[in-house]
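Have a look at the structure below, then the notes.
Note that this complex is displayed minus one protein chain, with the remaining chains in position.
Up next, chain A:
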Amino acid sequence: MKDFPFLSILTLLPLVGAAVVAFIPRARGNLAKTIALAWSLVVLALSVVMWIAFQAGGERFQFRESYQWIPTWGARFTFATDGIALVMLVLIALLVPLVILASWNDVDETQRSVPTYFALLLTLECTMIGVFAAADVFLFYVLFEVMLVPMYFIIGSYGGQRRQYAAVKFFLYSLVGGLFMLAAVIGLWVVGGHHTFDWETLKGASAAFDTNTARWLFLGFFIAFAVKAPFFPFHTWLPDAGVAAPAPAAALLVGVLDKVGTFGILRYCLPLFPEASRWFAPAALVLGVIGILYAALLAVGQNDLKRLVSYTSIAHFGFIGIGIFAFTTQAGTGSVLYMVNHGLATGLLFLVVGMFVSRRGSSLVSDFGGAGKLIPVLAGVLFFAGLASLALPGTAPFISEFLVLIGTFTTHKVYAVIATFGIILAAAYVLWMVQRTTQGTLNPVLTEVPAMRKDITLREKIVVAPLVLLLLLLGFYPKPVTDVINPAVEQTMQDVGTTDPGPTAVANGRVAR
């Protein structure tokens, strides 16, 4: 089982599926949907098997595979996963079938090709899995950039209003970040000296990096990841892209694709440039805290549901950011758990919002009002998704947010205290949004929209049920996930060379330096 090439198959499988779906004639949209769904379920099944085969307390990197690619540069197809990447891989594999199911009727067959849309989704899945599974810096960079292309066409061809603007903005922002990273990758390759891109070899060599060079290289990587995540002040593309993208694709965008940013910081910035990470940490913490408060305030004021959810995500990424740069195991585990939970909660929120939008034909809050009287069950799901998103105790995000805050409090009290205000703002934007859309007097216009009379369908129930269940399950019993995450986070924190202060240091007595 250990030698089964899980990661390369997991990466390539969706691509094969995409090729199959892309060649289905345009007129047979339903066939394309069915095949895409079945294919993504196979990927999900494989990822679950991989989860079971992963040994939580074992080696840091498992399922390692390496194939020759460009010997002149030392670039190889190297795949390996630690606990952090593993949970993200499974999250992707879980979300994609739900997204496919949720977008079942989203593509207007008369205007756009249905098979192409689903082929693009599967291509996106391939690149996303590849990014998290790569253990070769060159391979990671390649997939990081290629990932833009399918998303660009999904937003640009299948999105709503201002989709062209949003697609180009998304592409250019990410590309600019990516090119900074390219410069850093080249620099890393040269100072790495071995003419290799292998992550572990480079990490071994990283102790000898010149302090100044390492700081520049850190910055190159960090900018790319900060744009991708996005952190304040690199965030302005996300609300536009979130609004313009089809809601299920937006769920994938903020649920998984953006996590590449925070994952990249954990996997590349911290271990490869530990000194630079510590040096830049105060700045990153400040950005994180500003992001939490600023994005939350903006979210309160939004009148567009999709834009509102996008801003809440930026606020959440602020939490993830401070959790990472607090450099404690608790906060780090909290951040990674947050990445998973945010994928589930915001994914659910975006999917439900998408169901609202497709019924009403508008995403403006003011176009709803009292919708709960017409579609009570769906309104209830929206309420639940909102509560999960504001980290109500009992839902999964509460645990991660709590871990991040107490983990940060042990080292950076001021930041933790300020960040806590973000929770209050979160309650404000979620509850006010729910109140304005589903509660209160019924907006008379809604009764004239026939689709608004139809409550949640079976297909939609199948989409939301797994997410609701997981949010509750992980809210009460997160151990299966934390067991996988914890060792990887501990090792990452060791790489940075920090030790947990106070009581936790006793439990974790190893000192890296």
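Here is the rule we use: a contact is a pair of C-beta atoms (placed from the backbone, for glycine too) under 8 Å apart; a residue touches a chain by one contact, two chains touch by 3 or more; residues count from 1.
To be clear about the criterion, contacts and distances are computed from a predicted model.
Colleague: From the list "NADH-quinone oxidoreductase subunit N", "GntR family transcriptional regulator", "Iron ABC transporter permease" or "Branched-chain amino acid transport system ATP-binding protein", give the UniProt name belonging to the chain omitted from this structure.
Modeller: So, among "NADH-quinone oxidoreductase subunit N", "GntR family transcriptional regulator", "Iron ABC transporter permease" or "Branched-chain amino acid transport system ATP-binding protein", the name matching the hidden chain's UniProt entry is "NADH-quinone oxidoreductase subunit N".
Colleague: Touching the hidden chain in the complete assembly: which of A:183, A:406, A:427 or A:442 does that?
Modeller: A:183
Colleague: Could you tell me which of A:24, A:167, A:433 or A:485 touches the chain that is not displayed?
Modeller: A:167
Colleague: Which one touches the absent chain: A:12, A:37 or A:175?
Modeller: Of the candidates A:12, A:37 or A:175, A:175 is in touch with the missing chain.
Colleague: Of A:117, A:141 or A:429, which sits in contact with the chain we cannot see?
Modeller: A:141
Colleague: Just checking the interface: what residues of chain A touch the absent partner chain?
Modeller: Given the touch definition above, chain A has residues 69-73, 141-143, 145-146, 148-149, 153, 156-157, 163-164, 167-168, 171-172, 175-176, 179-180, 182-183, 186-187, 189-190 touching the missing chain.
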